[in-house]
Each structure stands twice: as structure tokens, then as C-alpha cells.
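Everything on this sheet refers to the single structure shown next.
The complex is shown incomplete by one protein chain, all other protein chains being positioned as in the whole.
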Amino acid sequence: MTHLELDGVTKIFGDPNKDGVVAVNDLDIDVPDGDFLVLLGPSGCGKTTTLRMIGGLEEPSEGEVRFDDTVVNDVKARNRDIAMVFQDFALYPHMTVSENLGFGLRREDNGMDDDDIEARVTETAEMLEIESLLNNKPAQLSGGQKQRVALGRAIIREPRLFLFDEPLANLDAQLRKTMRTEIDELQSEVGITSAYVTHNQEEAMTIADKIAVLDAGELQQLGTPDQVFNEPANLFVAQFVGSPDMNLFDATLTETADAYGIEMDGASFDLPKRLVDAEITTDEVLVGFRPQDFYQTRRRALDGPEFDADVRVVEPVGTEAVVHGDSAPGDVTAKVGGFHDISSGERLSLTIAPEHVYLFDAETEELLKGRLVAEHADGQASPDEVEA
Amino acid sequence: MTHLELDGVTKIFGDPNKDGVVAVNDLDIDVPDGDFLVLLGPSGCGKTTTLRMIGGLEEPSEGEVRFDDTVVNDVKARNRDIAMVFQDFALYPHMTVSENLGFGLRREDNGMDDDDIEARVTETAEMLEIESLLNNKPAQLSGGQKQRVALGRAIIREPRLFLFDEPLANLDAQLRKTMRTEIDELQSEVGITSAYVTHNQEEAMTIADKIAVLDAGELQQLGTPDQVFNEPANLFVAQFVGSPDMNLFDATLTETADAYGIEMDGASFDLPKRLVDAEITTDEVLVGFRPQDFYQTRRRALDGPEFDADVRVVEPVGTEAVVHGDSAPGDVTAKVGGFHDISSGERLSLTIAPEHVYLFDAETEELLKGRLVAEHADGQASPDEVEA
Amino acid sequence: MATDNTDPTAEFRRNQSWLYDSKAGGYVRKTAVGLLILIIAAFVLFPLYWMIVTALKSTAEIQQIPPTLFPEQFSLEGFRLVVESSLESSGYDGFVESTFGVEISSAINIDILGMIVNSLKVAIGAGVLAVVLGTGASYVLSRREFRGKTVLMSLLLASLMFPGTAIMVPEWELISTLGLFNTHLALILIYGAMTAPFVVWLMKGFFDDFPDSIVEASRIDQCTSFETFWYVIVPMARNSLIASFIFAFLLAWNELVFALTLLDNQNSTVPPGLLTFVQGFNTQWNVVAAASIIVSVPVLIGLAYIQRYFVQGLTGGAIKG
Amino acid sequence: MSYVDQAQSSYESATSRIPESLRVYLPILPVMALVGVFILYPIAQAIYSSFFRKSLLSPGEAEFVGAANYAEIWSNPDIHQVLWNTAIWVTVGSVAAIILGFLMGWLLHEKLPYTSVASAIVLIPWVLPRVVGASIWRFMFNGSQGVVNELLVSAGLIDDYIVMLGSTELSLWPPIVGMIWRLAPLFALLTLTSLQGIDEHLFEAARMDGATPWERFRYITIPMMRYNLAIGFLLMLIYNIRNFSMVWVMTKGGPGVSSSTLPVMIYRSAFIDFEVGFASALSVLLFVVLLVFSYYYIKFYDKMRGGL
Partner (left out) sequence: TGGNGSSGLDFWLFGGIPAEREYISSHYQEYDGDVSYQHQEWGQKYQIIASAAANQNLPDVMAGQCQQIPDYVGAQAIQPLDQDDYQDQLDELNSNFIQANIDTLMYEGLGDTSGERQWALPGGYADLGPFVDIRTDYLEQTSFDEPPRTWPELIQLGQEMQEIDGVSAAITAPGTDFGLTTGYFIGFVYANGGRYFDPETMEATVDQPGFVDAVRLYQDIAEAGLFPDSMAENNHIAAGRLLREGESGILITYSHANAIYQTTGAPQPWLDGEGHTVTRAPLPQNPSGNFEPQDLLMQNAQGFMMGNDTQDAFDFASWWNEPEQLAPWTYSADADVGIRGRVPTLQSAFEEPSDLFRSQFGDLITLYENDDLFNRTSRFPSFSGLASIQSIINTQVIQPVVLGEATAEEACANANSEVQSVVDEEIA
């Protein structure tokens, strides 16, 4: 129900003129009504600070925070009608779980009487699977239990805006999924605009309408999960999003009529111009391959680069495995799905579809070409043949 | 350098006779010298409590903690020579990052002078990528930065035992991986026995020599990552380990000469007896399929169950997707690796190799048959053809 | 590995300190702590012992040279006098005489029960006043910056240090102008004013350490400053509030000079009341001691009771979120 | 909808007409009013009186004398001794009470069972009316019949009774001892409060880091208590500076002025010499010193706090 905008928001801790820390720098973010924004970025990049400024806990050094076009810089936190999950929980140590949960509700003039509130608390506690702990004090809870209380304290309300600061970091996969689903449903049901910090990419990809990738306080990209994955604005985003890490190799680029010729150490290939939108002016580029995008050449010719890799390490992950190897262009990492029979010492011939290749300007690190998803349908080999 | 044993260790909070909480119940764990034990289990299952008893911060209500066959129940925490990362960091708020890191070192009689310590602190800080924060106080750090300091405070030392309580929960994937690698290398280089709590399964699988799965204070299984994944001791472990969740269906079992006949709603198949080790006495069973193990029937016949699923939801996760669908046996979840072209509303025909089928006693929930890994080589279809 | 066969845990002596980890060190430590406790206990308790012994001696024995460390002859005369004078002054002497046939006549008509009640009234009133006003102010002084803060705090602090005797005369005039002479309200206000700055400082120390994140959580939970203060901070501040109250209470409980000159005998509090025992020709130390013991007991019981909450601490001590 | 309209509490609506910048003063107002009327106003009166020659027993006949009372302070033959005594009293008394009180608080927190009862007992010196406490000490220190002397003699520590209260050299010390006895419990309570406020996890972390109890004390306890210690230190100073009854009851400031402190001198001037003007001048001087001291102490405190 709220259209959230950050306009040129900057936060400097300490004295701006003298070793002040610029935690957030000139941030512009626009979150339409009911959208779910995920803030993503390395530790210390300013995610928490951004949330705190939205919440009114920190005053921006510069810029404006707007709710529905109203500048709220001067509105007190408690009048912003926001619910927030704090990264460090900030539970009230003197209150039981049930009191912690009910506390915010009681502050609202929502016409709820004690019974209503108690019912709501019980309901929330059940959802969070902490109903047996309602009478415990926070000091008697495990880490994950505390976090769930912190989460509950926010979602028990129906605020104008939800702010979640890594609300699931301390939960196991099962719970994490359940909780994520709950949050997702809750948010989309009631349509409450939300900003969500997580360092878990799967979570980000699943839950986000929009992802904002931050680095060192600056916005790198704001886009849908697909955009961020397939068309990262720059090298940083490309590297940060997606796991295992993207393979990156130096290459030189030469232009021909139809295509760009790309030459890496020990491999080269042509990139048809129709796959590239950008005007390419440089000849020093970085080529990126997602580990998931590799195919084995013995199975398919894709017109992409081909090179051999000597398997160094195989990391099994459940039914999948991540393979690290040495190749002519450099170290290479490939993810092999399904059941694999690769062991270290083996030599793999790898290839990749030109559509899946990322290209970055080596100097500016801006994206030149992203990963094309739609392409594979038009005449390319069906990519559901993923190989190990 | 330490062989760690927990023998019948129990911890009860509060009055044992009157609503005391049994946080850990009769736990037996044996961690050989230099091994890396990961404690896995749902939130509140007693992981932290177990670590704290090993560390000497909590006295077991019953049972013995042994280091190298010596009972250490009465040895003070500070004499156990243990380094621990606390789940809630427990940084010294009045000390700078550098003082926090150096504090433990100064307490040892390790012959290090101030310069040595400073050098070590700087080195550790670099490893943790917090070298620019050395003069900050904890209050000025972001969540992830705090956690790294907490981690650094432990790994800066060379103790007899490392205890890590979710040391990476607040870090982004990149850092998490880097840190995990650092911990792994450090631990294997120096061979320090470690106990590590995480809720991240990938982490657990990658880093563990042994995994102990706990539930409600009780040990469910102690085994290698493979064992835990492929031969979960019971339904709980099977469900808890692996993501997305295992598909589970009720089935009735009938015995024939060579095989067990298994009948689910809308599907049935034979399970050759040679694949089953256990003596099966029940006819009510639960059948489990890992979402990663599904194949599409149009591509391969595997002698396993076959059924159709109507795709309800497709959750893209980077280059992969998790597909939820309705099928005759019930709701089904499948993970499709690589590049997929499935959209909701579509109908999929799914199958799975009998080797990969899990079988549980419906009543006791004990494992009857696990997922066989070696089998696929002997004549089965090569499973590197994983399909979506 | 273990060199000492008798102690299997000897190998854990790597990082050892003689004082904390050796048996000898343990004895030394225990002895030192024991001695410390003994010395401190002697220092704190001996005067109290002396008071009790004095209360149990006869007037003549109190005067003996050298003093007897233990009463040669127990005498409850002191207590008897106090009780009698109490009965007499509260008008029960006739009743006791007719009921028990005990004749009561006492030189000193001090209504000790009345004094205790008056003192409690004044001390609790002043304590509550100081704690309520002082806590609110200290919260703002701790968490907000504003013009004149340092000056305000300096004034509060300096007023705290100003000797009471130095302002006694203007204080009399003030109380008289306000028409509060011989009212307990006057003392409550004066003591409240004397102790509120004290509470401000004490509570400020607490608030200065108070975790911001809890306050922030409450702001997000839509608390007004007051609600944050009342529902979140005050309960967490319990220990410090109790301590502040005890301080303020005891200062008021103990104050002599204003009580002596602003109240007449009927309204008298404990200190001036006891002073009537401690004068020129009338200092019967056994009576004074007995009276002191009698008046202290209710306060001590009260203190022990409050301290129970105090000592219970806050869910295991941590104020941190 | 305006956010500011929402959830206005009665407190806020009642105060909303007051500009934001002034609203911060509201919670301070009651205290300032109380202190202003009952302490600062009389202090102002005292400042006014300090410019008059005025007898306590004939308050009507005040005579303006300008700074004469202040001039008299400097020519007063006793002032040096009194200032010196005050300095000793305040430093020695405070430091000793702090050390002792700290130990007491620490023992209560860590070593003694039944803390609530034990700490109530420890507070007795504070519960006893001051006159009584001081009288007990006077009694015990008496040079010809005091039990302190008797104990020392029977312990073989001294041969003859030592006259302390009646000796020019020693008379300052017994009241200091009495004062330490009375003040230490206060500091003990403060110590206990702040010890209980420290997050237990920090000690656990330190135990893991191999810190001995002493090191935990030195590196965790003390730094974590520093605000409370700073305030406790201040309170000890305050109580010692203000104290009058301990000296008065035990020695009346004598023999000579050997145990007189400033409050004693002020009392003497006002209630024995009846020189209200002079007493006021002394008080004002003390007040100014205290005000300056307070100002810098607060600065120091804030600086320390800025360090976190």
C-alpha cells in the first residue's frame, strides 16, 4: 500500500569532512506499491543502513526518503507505521516471547482487545513454530528461536511497510523455506511493500520482485531476479550473483561483419552480432561463463568456445557436484547436475553456447553482452540436455 | 590433536523434576583426532547447548565429556584450550576489533610478543577482509563484519579444539565460501578437531568429515555427509537433509521371490531384493524420492515408478528450477537442473531409478532402503543423463 | 600428557596460572578471599555488634573502663525504656497498666512507632519523587543532545554537593513562606530535591549503557518516547531503579537537620527522635542502641525484600538484546 | 494521510504546541523546578547573603558589606588547615570507600551466598541514623575508654591507649574511618548493580579466550563498569564533601581546627558564630569550586563515553 522511493540517499557515519564512513552513497531506489524489494550485496555494503534510513532509525545525511510521494525524512520512526526485523533481533529481554510479540500490536489503535491480541499472538507463534515457548524469556531461547520471535514481532502487524534484515539467517533450510513461504504469502496477500535484506541468493531469487545490488554503499543494479542474473549491469553484479562463481577470462575482441571474434588463452570463438545489443568500442574484454552453463563437447557442438579442463577437485553437493579444473584459459569451475561420474584427474572437454556467454568491457567492467534466455528456442540445441 | 567424546551427555535447563527443558538428551558422539564434526538439526534442537558443554560453559546434567580419554567435566573452560565462535558473537564492546582479535592470544603463554601478536592480528584481519576496521568498536560494524570478528577471535589461535556456532550465518555467499575454505584449510592444515554448527546444508556437506543430526536434543544419526544423504537413519534425517524436500508417499509393500512390490496411489513398481539389505517385516511403508533424482519417462525407462505430474509452480533458481506439481500419488517436487523449458500447466511424466528410491517403515520411520550410489555403474543406465 | 598420575586433567595445565590453577594457588586464593571477607565483615559489622552489645548492657556497664566486649549481665533495660516510652507517648500506658499491671513511667516520651511511620512516609515519598522525576530527566540527559545540557547537569551536580547546613536558613524561610512548616510534604519536597540530582546521575549511568537497538525496536513498534520509556526501559532498568530508590530513601531516612528544625515532636521522624536520647545529661547509650535497632529493623526487612528482586537480576543478567 | 497525525498520544497532543526543540526539556523541567525551588533558590539566597553582614539571631539587621566576607575568608587563620583537611578527607575518604565498597560489592556478587540478605546487612551502616553511627564510632575510638583501644591493647598491637580524637595530629582520621564505614556500602550497592548488568556472554567469551578470573575482572568487568564507576566515584566525592555529621559528632572539628572541614566551618560560622554572611560566603566559594569541578567532570565523562 505504499510506494517507497529513495532519492539520492546518502549516509555518512562520523564527521563527513574527516574520516567519515560513507555507508550509503547517493542511492536511488523506487519500489512500487506492493512490491518486494531485496537488497543484496556483500557484508558491510550498506544494506542495514539503508533499511534503517527507510525505517527512520537513521537520518539520511543527504537525499530524501519518500512514502507515496510524501517526504518522510522528518517523520519519526514510530509514526511511519513500519514493521522491522532487526539483524540482531533486539528482543525485549524483560518480556516473554508472547509479550514481545504482542507489544507492537498494543501500541496501535487497531481496536483489538486483549483477547484479539492473544489470539493473534498464538496464531503467529504457531506459524513460527514457537508456540511452546510463549512464556519463555529471550535469554532462554536458542538462536533460531530468537530470530523467529524477531520475525514474528514484525509480521504480527499489518504495517505500511515491512523491513526485513536477514530475518532467516539463523534458521535451518526447512524452517527457512517454511518461513520464506509464509513471508511471501503474507506479503502478497496483503500487498504490503517490503524491503528485505538477505545474503542468501536462492532466497533473493525466489522471493524478490526486484533486487537491488549494492556494493560499498552504491547501487550497482536494480532489476528483477532474471535481469540481475542474466544481464548483470557490471562485473561486480555478475560475480556476486550466482553460485558457484562465474568463470572469467581475459580475451581480445576483433570485429568482423557478422560477428565478434573472441580470443582467449587456448580457445577462441565467434559471437554472432545479433546476440549483442551493445555498441562495442573496446577490444579488451572479459568473457564470463556460468558454471551451470557448461556442456561437454563430446555430446554437443554449440559454436562456442571449446577447451579441455583437467579436473582438480570434485565437490559433491547432494546429488550434484562442483568441479574445479585447470584449463588453458585459466582455472575453471563447472557445476554438474544430476548424477555424475567425474573424478579428479580426469580430463573434460567443455563448451558453452554463445548465447550464454557474458561479455564485459575489461576496463569499465560494464556488461557488453548478457546471457540470452529466449534465444535457445530458435534453432539452438535444446538445452535441457545438461551434461556433467 | 584431540579426540573428542561425548558420552551419554544430557543437559536439562531448569528443574529436572518440574518442567525442566531437556535441551540435550543422552548424546553419544565420538570425534576422532583432527576430524571435522558438523552438528546439524532444526532450530532449538540443542546444537548450541552441545557446543557449550564441550566448551565447558555449561555443565552437563549427566554424562561425560572426554578429550583424549580424559574426562574434562571438571576442567574449567579457560583451561580446556578451546576457541569458540559464539552464535551471537559476544564481542567485547569496549575493545576495538584489533583488541578483540588479540585478546585470546595475549592470554596464552605462547611466547608471542606484542609485535608478533599485532602481525598475527593483521594477518587474520586480512584473511577476514576486515583489515580496514581494526580500529573500530563493535558497535560501528555491520552484522557480517561482527561475525567475522567473532570468527577471527577463534581462528587466530591454535587451540586444541575449535567450536563454531553458525559462524557464517550472516555472510553473503561469496564471503561465506571464502571463509568456509579458510576454515577448512586451517583446520586440515593444523589438524585441529572441530565441532561446527550450521544450518546450511551445502556448508555441512562440503566441510564435514562427520555429520551429527540432532532432533529435539537426541542424536538421530552420526555419519559422513554421504551416509547422511544416502542412508538417512530415519525419516527425520531424510527429510531434514537435502533440499528441496524429499517427496514422500504412502505405499503398501508385498513380497515376491526376487523383489518387493510397491504400490502407491496411481503408481507401482518392483524393487529388486538385491537392492535391499534390511529385513522387511512390515507392509506399510513410505517411499521417498529426492527431487533431484527424477527423470522424464519420455527419455528413459528405469524400471522405477512412473507417473504424470501437472506442473503447478516453477521456481527458477539461477539456471535451475524447482517444479511443484500434482500427481496421482500426491504433491510432487522435482528439481530440474540446467536450462529448463517447463512452464506451469504442463504435464510431465516422471520416473526414478529403483536404486534411488528410499524406503521407510511407515510406523517406526526407520530406513529400510537408502539411495544406492555404487549401483548405477553395474549395468544401469548411466545417470549422467539427468533430465528435466 | 599427564605427568601427574593422580590428576588426569593435568594436561590441561598448559595455559596455567599458579594462582588459579594450582592447588596451592587455590588455597592462597581461598585464604585471601576468606581473609578479605573476614576483615571487611569485621570492619562493617563490629560497630553493629557494638551497638547490639551496648543495647544489651546496663547503663553502668556501658560506662565501665575498660569496656566489656560482651555484656557481663544482660539487661533489656534499653529496650524496655524504648517500648515503655513508646507506649506512654502513644497513650497506651493506662491500658498496659490496667491489663498487665505493669506501671509505665518514662522520662522520654518518644513514640517510636509513630516516628518510624513518619520516617517511612517521608522517605518513601522523597524516594518515589526523586526516582520518578530523576529517571525521566536522566533519560533525556543521557540520550539527547541539546543546548545548555552541560550547564544544567553541572548545576544539578553542584547542588548535590552543596552542604545542607549552608542553605538551612533560606530553606526555613522558604518553607515558612510556602506555609509548609511542620508538614511532611515539606521534607518530602526538600529531600526529593536533595536526592533527585543523585538519581539523575545514577540512572544516567545506566542509560548511557543501554543498548540502542532495544530502543529502536520499540520505536518501530510505534512507541512514543514515553511508552518506550515506561514499557521498555523502566522494566529493564529495574536494578538501577531499585538502587536509586534505596539511595534516595536512605538519605531521607537519615536526614537530621531539616527534620529537626522543620517538624515538631508529633510529626518527628526517626533521626531527631533518636537525638532526644543523645543529649547532654541524657545519653543512655543502651536506650539509643535499642532504639536504633528497633527503628532499623523494619527498614532492613524492607531492604532485604527489595534486594531480592534486585539480586534476581534480569533474566540472567544480560541487558543486551 | 499524514504520518504525523497518526498515533498521537495524549502526551504528544498535549505538548504538540511546544516547539520540538523545546520539548526535550519537558522531562527535565520537573526536576529542575524541584531542585530550583528547594536547592538553587536557597543557594541564590545564600549568594545574596554573602554580601551582607548578618547575624543568624537578628536576621532583620543585615548590613551590606560588599565583598568583605570574601576578603575575610582569606584572612581567616584557620582556612588553610580547613581546606587541607577537606582535601585529605575527600581524597582519602573517597578512595578508601571506593576500594572497600568495590570489594564488598564484588564479594556480594561473586562470593557470598544469600546475596539479598547479605547486602541488606551491608547496608546497615547506611540505614542507621547518622548521629547514631557517628556516636558509635566516637564511643569506640574514645582515647581513655574506647573499645578500639582496648582491642588493640589486648591484641598486643599497642601498649597504651592511643588518644586519637583528642589529638591534634590524629583527630582527622577516626571520622574518616567512620565515613568510609558509612559510605562503602553505598559504593558496594552501586558495584553490585553494575556487575549484574554485564552481559554474561562476555565472560563466557573471555573464558574461552583463556582469561583467568583476574583477567576477566581486569579486562571485562572493570571496563564494562566504567560509567558506573565514574558516577560512583563522583558520589563518593559528593558525600565526603557534604559530610558534616561524622566530624561534628566525633570531634566537633577539634581539637583546635585539626579535624574541621569546610562544612564544619560553615556550620560553625552560621550556628555558633551566627555570622550568616560569612558562612554564606564560604558556601558560595565552595559552590563555585564545585560548579567548576562538576562542569569539567561532566566533560570528562562525556569524553569517556564518546570512546565507546
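Labels for the chains are A, B, C and D, by order of writing; each one numbers its residues from 1.
As a working rule, a residue touches a chain if its C-beta (ideal position, glycine included) is under 8 Å from a C-beta of that chain, and two chains touch if they have at least 3 such contacts.
Since this is a predicted model, take the numbers as computed values, not measurements.
Visitor: Would you list the chains present here that the left-out chain is in contact with?
Guide: C, D
Visitor: I'm checking contacts with the chain that's been left out. Which of C:155, C:169 or C:215 qualifies?
Guide: Considering all chains, including the one not shown, the answer is C:169.
Visitor: If the missing chain were put back, which residues of subunit C would it touch?
Guide: Counting only subunit C, the missing chain is touched by 58-65, 105-109, 168-169, 172-173, 175-176, 181-182, 257, 260-262, 264-266, 272, 275-276, 279-284.
Visitor: So that we can see where the missing chain sits, which residues of subunit D does it touch?
Guide: 53, 55-60, 142-145, 161, 163-168, 171, 251-257, 268, 271-275
Quick note on the criterion: only the chains that are shown with their structure count from here on.
Visitor: With centres defined as the mean C-alpha position, give me the subunit A-subunit D separation in Å.
Guide: 59
Visitor: Could you list the positions in subunit B whose residues touch two or more of the other chains?
Guide: Where subunit B meets two or more other chains at a single residue, that happens at 78-79, 81, 88, 107-108.
Visitor: Among the residues of subunit D, which are close enough to touch at least two other chains?
Guide: Subunit D, residues with two or more chain partners: 7, 199, 201, 210, 212.
Visitor: Enumerate the contact residues on subunit D facing subunit B in the complex.
Guide: For this pair, the touching residues of subunit D are 199, 201-202, 204-212, 215, 219-220, 223-224, 226, 308.
Visitor: For subunit D, which residues are in contact with subunit C within the complex?
Guide: Its residues touching subunit C are 7, 9, 11-12, 21, 24-25, 27-28, 30-32, 34-35, 37-43, 45-46, 49, 56, 59, 100, 103-104, 107, 111-112, 115-117, 119-133, 135-137, 139-140, 144-147, 150-151, 153, 181, 184-186, 189-190, 192-194, 196-201, 210, 212-214, 227-228, 230-231, 234-235, 237-238, 241-242, 244-245, 262-263, 266-267, 270-271, 276, 279-280, 282-283, 286-287, 290-291, 293-295, 297-299, 302, 305.
Visitor: Could you please specify the touching residues of subunit C with respect to subunit A in the complex?
Guide: 211, 213-214, 216-224, 227, 231-232, 235-236, 238, 314-316, 318-321
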